[in-house]
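Removed from the display is one protein chain of the complex; every other protein chain stays in position.
And then chain A:
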Amino acid sequence: MPGKLKAKIVAGRHLPVMDRASDLTDAFVEVKFGNTTFKTDVCHKSLNPQWNSEWFKFEVDDEDLQDEPLQVTVLDHDTYSANDAIGKVYIDIDPLLCSEAASVISGWFPIYDTIHGIRGEINVLVKVELFNDLNRFRQSSCGVKFFCTTSIPRCYRAAMVHGFVEELVVNEDPEYQWIDRIRTPRASNEARQRLISLMSGELQRKIGLKVLEMGGNAVVGYLQCFDLEGESGLVVRAIGTACTLDKLSSGSAPNTNTHMHPNTAPTSNACNSPSKDGKEPVFGEDLTSSGPPTPFRALPTTSSSPPPFSPSKPCSRQSSSSDTDLSLTPKTVEPVRRRPGIFLCPSSPTLYTDTLSLAGSGSVGCGHTSAPRATTPPPPATAHSDSVLLRKSVSFTEDLLLAASGMGSGGSVGKEAGPLKTLLRQQTQTALEQREFPFFTLASFPPGFLVHVGGVVSARSVKLLDRIHNPDEPETRDAWWEEIRQEIKSHAKALGCHAVVGYSESTSICEEVCILSAAGTAAILNPRYMREGCLDIGIADHRFEEPSPPSCGFCHVPYDELNMPFPAQLTYCYICRRQKVPDVLFTTINLPPEAAVTGKGCLIQARLCRLKKKAQGEVNATAISNLLPFMEYELHTQLMNKLKLRSMNSLFGLHIQISVGENMLLGLASATGVYLTALPAPGGIQIAGKTPGDLSNEHHILTIQKRINDTIAKNKELYQINPPKLFALDPEVFCGINMELTEEVVGSPIPEPRQRSRLFRSHSESSDEVSELDLSHGKKDAFVLEIDDTDAVEDIHSLLTDAPTPTGFYSCNTEIMPGIHNWTSGVQMFTSVRVFRLSNANLTNQGLNKIFTDLCENLLKSFYFKLRSMIPCCLCQLNFTVAVPEEELIQVAVTAVAMTFDKDQTQEKTADKPPTKGGSETEEQLQFSMELCADSSSANCQPTPKIPGFPESTNVSSRAAFVDYGSFADRCSTWLELLRLKAHTIRRGSVKTSRRTQSLAHSVSSLERCSPLPDGRSRSLRSDRSFRGSSVTVVKMTPLSFLPGTRIIKYLGIINMFFIRETTSLREEGGVSGFLHTFIAEVFSMVRAHVAALGGNAVVSYSMKECMLMENPNKNQAQCLINVSGDAVICVRETDPEPTPSTTNIGQTCASATDEPT
């Protein structure tokens, strides 16, 4: 009997008129938890009733507390007929179960009805008294904190990162039960909402149990998704990263606790006595205000210290081995590290086998093996999917570092680093290898956590859904995911990595076909985080142990150069000159804050539509899985081209979504392109004609080439990519070319590589004299696009039609924009949805592509237009979701945040800065100082002194390490011709191994942002507060893990809400647009209300996981489901010494004024 839930209904306002005769309402409230229901008195004839009820008390198991929501129903009393429901409020009481989160829920909640939307508001007070439960076998996991944030939450420190946790729960979908035929839409919707709420409660509880088992106290990067599988049921699944978090005891943190629980602080050790305000501090000791940092894993139930490398069996139920009947078709896998097309097919037989033994073992249905089994695709297709398979499983087993240091580069650091690192790695490896899945859902890491990044690993699988017969044993679904995860794991291994970071899973369902996808970034992690007793890892001093400077270390390849099963172009790192880096790096994570970047980043999207025949069952699944590899290939080609076009060399936050519809597949890849200073400059793009004899054709090609060159030059300017001022000096050093020439070179991208290749000919083993434009593929300087058919022309056009972002705007899909550091406090989160109807029945792939691309581009354009008042601003975390809700419909939903920044300071790149506020934009100008980037900022400055120390002599040895890949290129081109596809080749001649170390100057300038900005805040937000009696707390929302200009002082718990809205009067509500507009606004308002009731003033890591719209305009009906999540927090302005607002905000009734600093 471990809990008492208390609820009090205070008042209502703005109720709808339920009695037409009197224009008033006789309202009363039912409060329900589990099977217990209480009622208030009827408040007659009022639209603003005051119930002021007694405390309704529910005595319940904490298991139920975790699973069930508190259900508040407002009804209109009717003497003669049945009482009419006005609406409901579901209150998730989970945040009250954790001592560190909220202590009371109190505030105005919108009363929500699935048919009418929001109908007034109700003021509710909820408290929980938890009794301590020492039962070892308990089913609840109260006290485990959940965070959607995919980084270590701002006011915590990771004492230990335990690893991957996952769970899934299945049930029948109420919408498809027989009873649905006789009940009202409202009843059906509410049943569904309630069920999902219950299921996610259960899911969270189960995950919590696993975390406790592993010895953790929190789940970070918690990602919960619904699969509405229709007839076959409803799946709720979640993944996350189990951690042991310590509340930071220094600086801001103590305030939080002291003011939050003033009375619990003295009794901090008394775990067993319920605290006074009705809450059991399960982690009582954590409430100490500023004392010694008390390690935070002293759970009563679990042993306090898990073994250093806890072989955390992450969570999968003991699912039987994969259900092969269902796995019809190949999972296809993305290339691990996508190189230009050339690497797609270096198919030397030895490599094949190598790959399979390495990567293919775990993956049941990967293209290669399944081809003979499931279907027999035509030969070219086979070849292709093979190549894709190959790409994906490019496997490297060994550590490059060994090779590098063995090569005797001569640097003292290198020599020491090598062995040390190996040792380090071995430790980690063993630690991680013991885990079933060494996956981390985190996308940003504490400094030093990430040692090396290998590249993107991903896996997809097409499955046929069938009815889930026994909801208590969701084995099939578990097995499906297990398969995919195994595959991911083996891909990572193939890349020489022992872990996968930035990991996520998703599904796309159409009728009975389901595509399961998982993706992440293979990486090597610092073992200290997996070990016990390294609590102070985040602290900067320890970073000196790092063998490679943080500004480039993560770029260094983790695999062995000599054993690369596919040809990669490795060069010595342009920053430290010691270790090898790839020429292009793709990842799913955020750009590490310490990374050295040149210029600014930008959003890069690849979009693709593929028609497919309508089919049923297995035939359909086969068709889809045959298409997948082609789509991945195309998407990657597009990404690569666009990356080159922007003169960048790496992608962060890569997210590839493939969505299935009845007659088409949609693919959308989004990422943020960045020029990593450590990586070599990308070559240009060369256009080559198939038939050199044709004059007109040649002319055409020249025109296109010119346009491409112009675009590249323009982009360089736009994104301020002019790094290599210092690199450009190289030719001078080597060949005595004077400065003017190099200046020119910087401006014109195409001549540049050519020139270089001439200059460096001696270093490269290329046999070609490169001086003409009509380069045939196989030569290896720039990226060659060959125009041999209309497709290719189309592609090039689409490449060039991407509209540049208007001046004053930047956009990215990562947390923050690389290259922008001085955020001001203007924040505008938004959600936008568009649905496009294709009326033309016989569309071609090309036509579809164009439509889809335009749709995305126009969407972006309209964002820029709408947000023009915020200029200069950056759209961050642009998260696109595509779907094919019906035949001939394309739906694109976007959630993002626009953040203002201070332009003056961006341009000025001197280290001593910033003039106090030139002041131009919004009224709330707060400076964003880098403190927001948490503990990393101080660390960032360190590499600076190191860099000058690098001996120039490294140049010599680095040149020696150069490898020629010409032969690969040649083979590739043959293969491509075979496939009649465009050739994408890289010319290898210009490997820029002989860059000098002068890059240090540049890296200094890009690191300079770390210098903490003094605060020049000019105006206070509070000017707004005086507005007449407004009593609504301003709640800011952002998909990022922070709000610029503010400091998060407390996490109040996770927000995870699911709503259904339905209408039978679509026209009257303004059509689908009006309907959805209202619904989204309602969802926002309900999220804000819940956060405010918890005492918070912001939601971070907000995301809309699902937005499923079904319409039937003919019947004047529509239905929409939305699922949102995020972390409720209290934040204060950065400079506020005391978190005063929260004190006033917590525990009072809702009336906290608008002066909440936000």
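We adopt the following convention: contacts are C-beta pairs under 8 Å (C-beta built on N, C-alpha and C of every residue); 3 or more make two chains touch, one makes a residue touch a chain; residues count from 1.
Heads up, the rule we're going with is that contacts and distances are computed from a predicted model.
Among the names given as "Acidic fibroblast growth factor intracellular-binding protein", "Transmembrane channel-like protein", "MOT5 protein" or "Elongator complex protein 6", UniProt records the absent chain under the name "Acidic fibroblast growth factor intracellular-binding protein".
In the complete complex, the hidden chain is touched by one of A:Gln605, A:Thr831, A:Asn849 or A:Thr900, namely A:Thr831.
From the options A:Thr1064, A:Thr1078 or A:Thr1135, the residue with contact to the chain not on display is A:Thr1078. Here the missing chain is touched by one residue of A:Pro110, A:Gly454, A:Gly599 or A:Gly667, and it is A:Pro110.
Only one of A:Val1034, A:Ile1054, A:Leu1094 or A:Val1129 touches the chain withheld from this view, namely A:Val1034. Which of A:Ala596, A:Ala1089 or A:Val1132 touches the hidden chain is settled by the complete complex: it is A:Ala1089. Although one chain is hidden here, its contacts on chain A can still be listed: residues 13-14, 108, 110, 118, 121, 806-807, 828-840, 851, 858, 861-868, 889, 891, 1024-1032, 1034-1037, 1070-1074, 1076-1078, 1080-1082, 1084-1086, 1088-1089, 1109, 1111, 1154.
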